[in-house]
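Scroll down for the structure; my scribbles are underneath it.
Every protein chain but one is kept in place in this view of the complex.
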Amino acid sequence: MDRQFIPRSVQRSSFARFAAWILPWILLLGLGLYAMYLCLAEGLNQTNMDNRFAFGLWIYLDLTVIALGAGAFFTGFLLYILRREELKAVINSAVVLGLICYSGAVAVLMVDVGQPLRAWFTFWHPNTHSMLTEVTFCLTCYLTVLAIEYVPVVLKNRKLRQIPRFLVFEFELHKVMPVFAGIGTFLSFFHQGSLGGLYGVLVGRPFAFREVLGIWPSTFYLFILSAAAVGPSFVLLTTWLVQKLSGKQLVKPEVLRFLGKVSGWMLIVYVLLKTVDTLYWINHTAPAEGAPAYTFYTSPGFGTWILFAEIILLGLLPAIMLLSKRLRERPAVLVSAAFLACCGIVMNRFVMTIQTLALPTLPFDQMMSYVPSWQEIATFLAIVAYGVVLYSLSFRYMTLFPQERDIRQ
Amino acid sequence: MEQTAQSKSRYGMVIDLDRCTGCGVCMVACAVENNVAPAEQKATERTGVTWLRVYPVSNGEGFPANDTVFIPMTCQQCGNHTPCVSVCPQNAVEVDPSTGIVGQIPQRCLGCRYCMTACPYHARYFDWWDPQWPEGTEVLLNPDVAPRMRGVAEKCNFCHGRLHAARTKAAAAGRKEIAAGDYVPACVESCPSRAIVFGDLADETNEVSRLSHSINTFQFLPKLGTAPKIFYHSAKEWVRKMADRAPLA
Amino acid sequence: MNITRRELLTFAGGSILGALFTPIPWKLLDDSAIWTQNWSLIPRLPRGPETFTFTGCTLCPGGCAVKARRVNGHPVSLVGVAGHSLSNGILCPMGIAGHHLAYHPLRLRRPFAFTGKGADSPLVPSTLDEIASNLAPMLKDIRSSSSRGTIAVLDQRPGRVLSDLYRKFVSNFPGGIYAVAPGSEDPTLTTLRALCNTTEGTLGYDLENTRVILSFGAPLVDGWSTPGRTVQLLQNRNQNGLKLIQVEGVQSRTALQADTWLPIMPGTEAALALAIGGVIVRQNLFPAKIEKTSPDFRTYKTLVSKFEPEDVAAVCGIPSSVISETAHALASNPSVVMSGYDPAGGPLDNATETVIAGLNVLLGNIGRTGGISLHAPIPSPGATTSPAVGLAQVPDHSVRLLLIDGAESGHTYPLSLLKRKLTADGGTVVMLSPYLSSRSALADYLVPSPAAFESLEEISTPPGARRSSFALSLPLLKQPDTTVDPATLLAKLAGASGLPSVGAETVESCLRQRTHDIWLSKRGTLATPTGSSQTPVMAMASEEELWKGLSEGGWWVDNMQDKQVNPRLTLLGLMTPDRYDKASAPALDTTGTLKLIPFGWRNATMTASVAPVLSKLFQESHLRSLGGRVHINPSTLAANALSDGAYVKISTHSGNMTAQAVADPSVIPGVIHAIVGPSPNNTASKDRPEAEGILGLCAVRDDGSWRITEATIAKA
Partner (left out) sequence: MRCKGLILMLSGVLASLAIGWFAFPAALYRTEAQPMQFNHAVHTGEQNGMTCDMCHEFTENGSFKGIPTIAKCTECHSAAIGSTESEKVLVEQFVTPHKEIPWKVYSRQPDNAYFPHAAHVKRAEIKCEECHGPHGSSSTLPVYQVNRISGYSRDIWGRNISGLPSHPWEGMKMDRCVRCHAERHRDDSCLDCHK
């Protein structure tokens, strides 16, 4: 029944099968929307956040999701600015992923703030010193850019192409795409960095606080680097996953290998700088604030293993796996490395957000614990569900992987 | 046109921990003065709103060597790199240049809680619930302080409503400066032990200024460089050592 | 004309574009944001003229002076009155939010009857006339014969004009009892009165001139008598040279502020007092005349000789050297020894109270500067008709109809103490109360009485005060029409029992009468609300002048010379030496039976007795422990395989209950320090009283004390 919308010369499953796949996700989305409604109507008492854990699951996941969504800007940057044409094979998919991650994050943020109807005050009365202002501005602008980047993907749909004006518009849009990619890259640099700065500037939190380099704390740069490093890995990982789920080969293997290589290079640079930063923080920044670094790792849940896991196990190891040409050739290693790298960023964002808040600041404070409520989890799952739904629709009705047609299945 | 700029003050407090008995009058007086609603049924010590909170802190010894000190902890009115001010995305937090008081404007606040994560003194509170007073109590609210709505951050502002009242009184009398005795925060006024001394730190003739420099006076987390304007005093060595220690150390 | 979908979309696109150039989106954005700033979920602030009223707090017998700031006539905030010589400008946390109490969610808004007794029975709305007519046969029956039990009034705050009304009322019934509630009087002074064998005059502590206070658990900085008095004395210690020695098994707020804290094993206080007495006797540290004036000195001497400091040290955990030092400190300075007065633990047992009070006799503290004085009471309209008895002294099963006064004394007691006084059939209980509380469970009829700051009342001499004093508590709030003045209830009951009009008097007329008596006596001076000026009553032109001064918030303080104390003072009163054994060393293994000791904070012993905003102290912070929690030393918890925060089952002979344990190193091992107190927000059940809680587990002894109960704990 929906055949006329499906791109030519690709195979898609029957509508019934597609519906069976999508329906559970829609139900999950519905549950999440109900949880969001509860939070908006009843207030944030629906969450398990409190005065001490003022940021919870949502902020953590926002940071994570936006880092993973960095694949969109970094792929765009490589393709349109550095002219790595082979990435044409995944750019549409990356854009959709980016759009999902960013719009999802913004949606969650709107639930996360206590007074969403006043969110526009940030634009009207901005505090230019605040990292959050930077984040808000860049996020909204970049979301617009992503939407614009998504438009040609939509307009290329078989049915919509029948409208000549759309075709013209799409063609014109395509010509300026490098401009948008440039703007997107620029904005992304800032907000990825600002998200890092978000915690790095917290002078009252010696665990998160980092010294200023230029005008931003070091986490600003580390977040850009880590996001750029993991973005391609995430594109790689999702592409692989979609291939598995759809049972089709969608891109040529060298495309994934190239993504892995890029990720590996970025990751090794990141790991190096992160190590330098950590050493400086242990020896200078934290003690100067009156909090010797060892005190952060005294409680059982948060031992020094965290440092090892974050930097070596989920940083250096995948970097080496991705950089070695021999290892990279083996798909299992390639995918595992990408997975590890993604886990690394998930862990890093966890440490920056959750561990920072769990750690005491006053001399007589204790460690804090926090378990999200079902409303918080459901809200997040709604974003996942929304992502799956949007991606599935895009995959089915639009051309996310141009190479799919050329590859003989 | 007459210039109405006021002289620069730096309001602060010195709290004598040896005098504090931990009775809690200050916390109740604060809530009554500033229209802080009673707890919602489900509220806990982590979701409640206590602009001023007295923490009992033990020396960690067993019976009977145990000793307890009560530490009234409120907004420390940081005078330098005020952590909550720079982070607020929409200028809902600011330091009043003429008083040094860190202000929080709930009507401007969007409830992102970034300021709360930034404050190392946990002096900021979020309104997780709509404020609710028992039926009929609305007529007992202090007309000088606006109640807050849910979903915003709030904190101590040195009973700013009382500063307003003092300024109104001064203006009506044609005076430019308020009389020092006209401006005393509720906690200071109500403390049975007179453990809190309040005043202008910038005025060197003031008792608060003198006490802030006296021996055995200290601040919490001074190494953060935030220059809090709340000073504490204790002759007990373990209390001063405790205050100087890193958490979990 | 045919409109295609595309055309419709074009039009819509145009209108969206156009809308951006209209005020619609922008004004809506602005207005919706403003809406969040003043939506209906935020209460509107009162606007109106600001006035100030001076009054007095009636939440406990402390009677602190209050300055109320009012807007539109409604009290907005209360503060102490700085110049007030009795309360020194200090209010406690309950007092500072006292004006909120009238709006407590558990406020009784009409009379109720219970269909059955106990916490499970529902409230049935009733009326005052209905209650009076229901009680009429019984009242008439009691008037004709007391054989089936008599009538009793339990006064929670004696010494008021209303108390006189109660006494007059019960004196119309044969065997009618006027009883005072435990905790409404200072136990040391009550015991001392018996030792002095005097009925004239009022005893008081001359704390202003004393140098050493030995306190057996009296919460001197945490709600003892008029808090402003002791707190200020203790804060000025570097000027007045006062020393406080606190004897307590828990490091309370008072123990923390004390110069010396004697961490004693609860239950061994008598041994300690006798050991101190022994040192004094043995080393001849007492005034020589005591030997002659005290008829039982020899008996006492023999008794204390059995209490060697070394032996007692092993029992009560206080080193013998400290016992000896304490005795010397007491003997070489003007000193005062006082006891317990815990708002929920009640007095110590009679035997212990006697030897504590007896120390004052031994030290010659009675009638001396810096000791315990005997002063004239407030001038009163003549002899009262029914003698006052302590609740414990009321014979068991003798009360058929019990009338409980609704005043707050700041103290609480187990309901079983009351229950045993009622006749076997359970009797009938009429309870005046502003709120529904755990005590309401005992009532058959609940009569709503005025809440704090709602009615004209007097502030009479606070317990332990140096001189008699008198002031008026002027209402700040309008009394709801449904509340019943106690005097009105008495009038109704008098009518129902066919008495001549006893209750024609109102509280106001009684207060005017008392003012008249003061004016007639020409004693004392009246201070203006701020203490700025004082006028001797003698210099007043008319009684009206005195009344006017009192009505404006002034207070009267007596200036009568202290009375002569009866020189024949006994040291042990009616106690026989065999009541005191050395007490075997307390079991310090902490796994077996523990001592359950209820602890309450004055005025905060019941849910409804604190304003909801007190949740700041109990629920929204850890400053004060919530009612129902039990604090136990970590070592005792560990010995019983329990951990901090665990729910434990506490069992005594009276029953068991589950409570949350708090590991607290300030509590002596082997003791369950059980918090009897409010859960300010526990107002879920508005139509039936809450269960009694920990006090229900306490065993009441024959002397009416319930401080220590044997208990065991186990994981719940």
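Order of writing sets the labels: A, B and C. Residues in every chain begin at 1.
Simple rule for what comes next: a contact is a pair of C-beta atoms (placed from the backbone, for glycine too) under 8 Å apart; a residue touches a chain by one contact, two chains touch by 3 or more.
Please read these numbers as outputs of a predicted model, since none were measured by experiment.
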item: Visible chains in contact with the missing one; value: B, C
item: Omitted-chain contact residue, chosen from B:161, B:185, B:199 or B:228; value: B:161
item: Sole residue of B:44, B:58 or B:107 that reaches the chain not shown, by the stated touch rule; value: B:107
item: Sole contact to the chain not displayed, among B:41, B:80, B:98 or B:214; value: B:98
item: Absent chain, residues of subunit B that touch it; value: 1-6, 92, 94-99, 101, 103, 105-108, 144-147, 157, 160-161, 164-165, 167-174, 176
item: Contact set of subunit C toward the excluded chain (per top definition); value: 7, 10-19, 21-24, 27-28, 30-32, 34-35, 37-38, 42, 44-45, 47, 49-50
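By definition in this document, only the chains that are shown with their structure count from here on.
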item: Graph class of chain-chain contacts, one of line, ring, star, complete, other; value: complete
item: B-C or A-C - the one linked by more C-beta pairs in contact; value: B-C
item: Middle chain, criterion being Cα centroid separation; value: B
item: Greatest separation from subunit B - chain, by CA centre; value: A
item: Separation of mean Cα positions, subunit B and subunit A [Å, integer]; value: 39
item: Centre-to-centre distance between subunit C and subunit A (centres being mean Cα positions), rounded to whole Å; value: 61
item: Separation of subunit B from subunit C, taking each centre as the mean of its C-alpha atoms, in whole Å; value: 32
item: Overlap residues in subunit A, where contacts from two or more other chains coincide; value: 115, 118, 121
item: For subunit B, residues that touch 2 or more chains besides their own; value: 40, 44, 47-48, 55, 130, 149-150
item: Interfacial residue positions of subunit A with respect to subunit C in the complex; value: 115, 117-118, 120-121
item: Complex contacts: residues of subunit B adjacent to subunit A; value: 40, 42, 44, 46-48, 55, 57, 71, 73, 81, 83, 86-92, 108-114, 116-122, 124-130, 149-152, 220-226, 242-249
item: In the complex, subunit C residues that touch subunit B; value: 36-37, 39, 41-48, 71-72, 74-80, 90-93, 96-97, 99-100, 103-105, 221-222, 227-228, 231, 235, 251, 253, 256-257, 261, 263, 611-617, 619-624, 633-635, 665-669, 680-681, 684
